[in-house]
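With one protein chain held back, the other chains of the complex are shown just where they sit.
Should a chain be cited, it is by its letter among A, B and C, assigned in written order, with residues numbered from 1 in that chain.
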Amino acid sequence: MRDIRLLTQMFIPGTLIGPFTQANPGLGGVCTFVGEVRHDAKEHGGVEALELSHYEPLTLPGMHELADRAFDRFTLMGLLMVHRIGVLRPGEPIVCVSAAALHRRDAIDAVDFCMDHLKSAAWFWKREKRADGWHWIEPRADDTRDLARWQS
Amino acid sequence: MRDIRLLTQMFIPGTLIGPFTQANPGLGGVCTFVGEVRHDAKEHGGVEALELSHYEPLTLPGMHELADRAFDRFTLMGLLMVHRIGVLRPGEPIVCVSAAALHRRDAIDAVDFCMDHLKSAAWFWKREKRADGWHWIEPRADDTRDLARWQS
Amino acid sequence: MITIVLLGKLADLGGASTLTLAAPLDWEGLKAALPPAMAEALDDPRNRVALNGALLADKAELRANASDEIALLPPVSGG
Partner (left out) sequence: MITIVLLGKLADLGGASTLTLAAPLDWEGLKAALPPAMAEALDDPRNRVALNGALLADKAELRANASDEIALLPPVSGG
């Protein structure tokens, strides 16, 4: 069971995870990560809103290719990968990745792998609205370090 | 926010995770693992039921000590650790661990750590009912290997 | 009296999940009061003993008095 989506509206992760779990009968475990928009981004003061833009012909195919790689690398029964686009408020979920497998190691590692690769595999540009206006978010050194964990 | 419980009745993970997430405002991410009773345990044929027994004076304190270690080791906002006891049917959730943190690495690693240690830190004895009766589940070599991942 | 709580496989071996034995009991006294197969299993270092909810580092140091609870704990099950 594979469910890869871009969502333009606020979503409630539980409404995705329940049906996803039901759709993979016989599973041993489900691991889920939900990321939310933080109120406070580092030292920059309060964040009022986050806007994600994407380029349709690359973004969704990039997510599907990442799902292919996760299915190749781990023994999975199902993978859910949902990402918000558009304008989000602090506290709203921005990403939800859930993996169902017979064994917990595959489920947990697949979620970890997808989260580390999602930002580089999928094309999203983010800007934050703070008191002094909109600011683009630059790539981070951490992201490269996260990817290096999976070289083998 | 810390919620450590043994449950004697069937539970629906979503009903725990929603309130847990709400109870940690300002979080960056929540990672959740839910384990379910598998229908088929390896080569042994179909499992009809799984019974978990525990020793109250050791089991719950063991889970609390594990939670202490997770809070020491990772930067967490909240940790939920719920384990079923009693008789379970295949497909029922048996364990749910959820960690809320500012950063996803802490949330994912804390869940991974707790799952690897839960079986050794908490005192549970399991037996499976198959067509030919009840069978105790022995310790596995994999469990020791899982723990070795965290030696450092 | 002393309550003996048998967990996991040891409950099968003892034929019950709790037993009651006369106080006081030390380690050799406990083994002598149990069926031989059970006493033998208890010497297996993988089987642990708790007195009133506290694990004993050394079983030989067991000293149980009236109204104490001794738990006999086999290795926990794999996942």
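Quick note on the criterion: a contact is a pair of C-beta atoms (placed from the backbone, for glycine too) under 8 Å apart; a residue touches a chain by one contact, two chains touch by 3 or more.
For clarity, every value in this text was computed on a predicted model and none was experimentally measured.
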Chains in view touching the one left out: A
Chain not shown: contacting residue from A:5, A:39, A:73 or A:126: A:126
Residues belonging to chain A that touch the chain removed from view: 35, 53, 55, 57-58, 61, 118-120, 122-127, 136-140, 142-143
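Rule of thumb we're sticking to: only the chains that are shown with their structure count from here on.
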Gap in Å, rounded to a whole number, between the CA centres of chain B and chain A: 24
Whole-Å gap between the CA centroids of chain B and chain C: 27
Gap in Å, rounded to a whole number, between the CA centres of chain C and chain A: 50
Sites on chain A at which at least two other chains make contact: 104
Sequence positions of chain C contacting 2 or more other chains: 79
